[in-house]
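One structure is given below, encoded as structure tokens.
For this view, one protein chain was removed and the others were kept in their places.
And now, chain A:
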Amino acid sequence: MTDPVLETKGLTIRFGGHVAVDHVSCAFGAGELTAIVGPNGAGKTTYFNLISGQLPATEGQVLLEGRDVTRASASTRTHLGLGRAFQLTNLFPSLTVRENVRLVAQSKARKGFDMFSMASRHPELIEAADHALERVRLTRLADQTVSALSHGDQRKLEVALLIALQPRVYMFDEPTAGMSMDEAPVVLDLIAELKAEGGHAILLVEHKMDVIRTLADRIIVLHNGALAADGEPAEVMASAVVQEAYLGKEIADV
């Protein structure tokens, strides 16, 4: 593997006595899609929070393109190329769908501190937003208020925000959770497209094994916050750890 885009070294967080992420060391390369699996409460979301800066690490390091960002704020990491979609939908509810995405494009273009021009006079940002909406098939809802959207459409918008950011690292936290059978493919196809584009590292927390089988180049297993397995999908799925800790009892429990 060439130099990793993202790397965690001994990454750890303790909540009181509870170790939610326990010395996880892992590197993620460009063009690689890594599925992160583990039972509920294993620490997957918390691991993401440590990487993208929503939580401060108790120990260990996060390296982004070789640069130590362990102490950097979430906004700094975003500008350095970390893109994070959230497990629980986390949008700007009373703004329109288009404005949600436009805000991301505006952040990407670093125009946030411009207070003298009219926001509506930046057509390139609106175009970027519309382009991202097109990719998740939300164009027809662009002028709706987010709070009026169905759960599935909100999940798609969550993905659109990430697309507009064009990050180096895409982090999807159960992107299709709660989506209907006909909605999920829109998001999964998109993730496949991103993978085919190459150049980014993609981290995907996902429960559905068939999805993982078709998309993932690699699987890592978290169990009680620790890295329990790491390798090729076939190999990891066959291993005893996964059979026992994950596939055996948790798969139905999402």
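In this text, contacts are C-beta pairs under 8 Å (C-beta built on N, C-alpha and C of every residue); 3 or more make two chains touch, one makes a residue touch a chain; residues count from 1.
As a convention for this text, contacts and distances are computed from a predicted model.
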Identity of the absent chain, which is to be given by its UniProt protein name, from "Electron transfer flavoprotein subunit alpha/FixB family protein", "Putative ABC transport system permease protein", "Amino acid/amide ABC transporter membrane protein 2, HAAT family" or "Aspartate carbamoyltransferase": "Amino acid/amide ABC transporter membrane protein 2, HAAT family"
Touching residue (missing chain; options A:L63, A:L91, A:A177 or A:M209): A:L91
Full-complex contact with the absent chain, from A:S73, A:T139, A:S180 or A:T214: A:S73
Hidden partner chain, touching residue among A:G41, A:P56 or A:G112: A:G112
Of A:R14, A:H122 or A:R168, the one touching the omitted chain in the full complex: A:H122
Interface residues of chain A (partner: the chain not displayed): 52, 54, 73-76, 78-79, 84, 86, 90-96, 98-99, 102-104, 106-108, 111-122, 126, 142-143, 145-146, 148, 161, 165
